[in-house]
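In this view, the complex is presented without one of its protein chains, the others remaining in place.
Presenting chain A:
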Amino acid sequence: MGEMEELRKEMENLKDQITAARKTFQDSTLQEAAAGVTVVGRVQLKTRKTLRGHLAKIYAMHWGTDSTLCVSASQDGKLIVWDTITTNKVNAIPLKSSWVMTCAYAPSGNLVACGGLDNMCSIYNLKGKDGNVKVMRELAAHTGYLSCCRFLSDTEIITSSGDCTCVLWDIETGTQKTVFAGHQGDAMSLGVSPDFKYFISGACDFTAKLWDIREAECRQTFGGHESDINAIGFFPNGNAVITGSDDATCKLYDLRADQELLTYQDSSIMCGVTSLASSKSGRLLLAGHDDFNVNIWDMLKAERVGVLAGHDNRVSCIGVSSDGMACCTGSWDSFLKIWN
């Protein structure tokens, strides 16, 4: 028992050293650095389209890499690919298990993936020979629900699960290539860096971790939240990470300085953040909350510059298209709205 105590003391000591080291590198705050930047002013986005067709709560959506297609997953057991400009449904894919919690669109546009309480990630091929959309692979090895998945290419996909691990899969063979273990609570969300070399995951142990895909290691851990991290994303230049949590705040962490730069909070916001997305230049952060609203933050000044109110139930997912033109929100009221 004596050794355990020693190890624990050493761990606390190391953690203190890390905090001290971070402080010495903190020679400026974002407020000082952004003092000269002009204020953005009130941002008002309006609903341009409403996508109707789901019959139950929408849990996830993801934009394709061209500007107008997106996929959404709902607990009525359907995965729908929408052409958002005409609001037509390009594909309506029936799922084997209706308890779906996440969906993803491959960068090439050929594949979509989904998963949920069935502990499996199912990959569907949209460009099949006879035009039918069929299951291409079922990736099963997780011992917990699938909370999020993201494609790296047509051959690799990363998934995060309630069993506290993230896994990199080889789609062709359907096997696990790397298991990223280290979180001590359910892994709730993940995001891939713009150069596809790193990914970040947020978990219910209140921390976010940065993983190197190639070396299969955790490079950095970021703490500071007081509750589960539900949503996570990269800043567009790939050097900073934004997290959203149940404690109703969002935080911005820098990867190179290894510390938290800013917290986005307001005393009138009491509901947990369920999802987040940043605009193309990184100036605006859109965060969806449990109180049915989406708050728009000015990332440099940490001020709220707008609200998107229009859903009748919790906003469960949000995404900004790749050319930055439109933002799509999905909600438990079974509608998707496109804002601009």
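In this text, a contact is a pair of C-beta atoms (placed from the backbone, for glycine too) under 8 Å apart; a residue touches a chain by one contact, two chains touch by 3 or more; residues count from 1.
One rule holds for everything that comes next: contacts and distances are computed from a predicted model.
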Have a look at "Anaphase-promoting complex subunit 5", "Regulator of G-protein signaling 9", "Glutamyl-tRNA(Gln) amidotransferase subunit B, mitochondrial" or "PIGH acetylglucosaminyltransferase" and point out the UniProt protein name belonging to the hidden chain.
-> "Regulator of G-protein signaling 9"
For the chain that's not shown, point to the residue among A:17, A:50, A:132 or A:263 touching it.
-> A:17
Since one chain has been left out of the picture, which residues of chain A touch it in the full complex?
-> 3-4, 7-8, 10-11, 14-15, 17-18, 21-22, 25-30, 33-34, 37, 40, 43, 45, 48-49, 66-69, 83, 85-86, 90, 101, 109-110, 127, 144-145, 152-156, 162-164, 170, 172-173, 184-186, 194-195, 204-206, 214, 218-221, 226-228, 235-237, 239-240, 246-248, 254, 256-259, 261, 267-268, 270-272, 279-284, 290-293, 299-300, 307, 309, 312-314, 323-327, 332-333, 338, 340
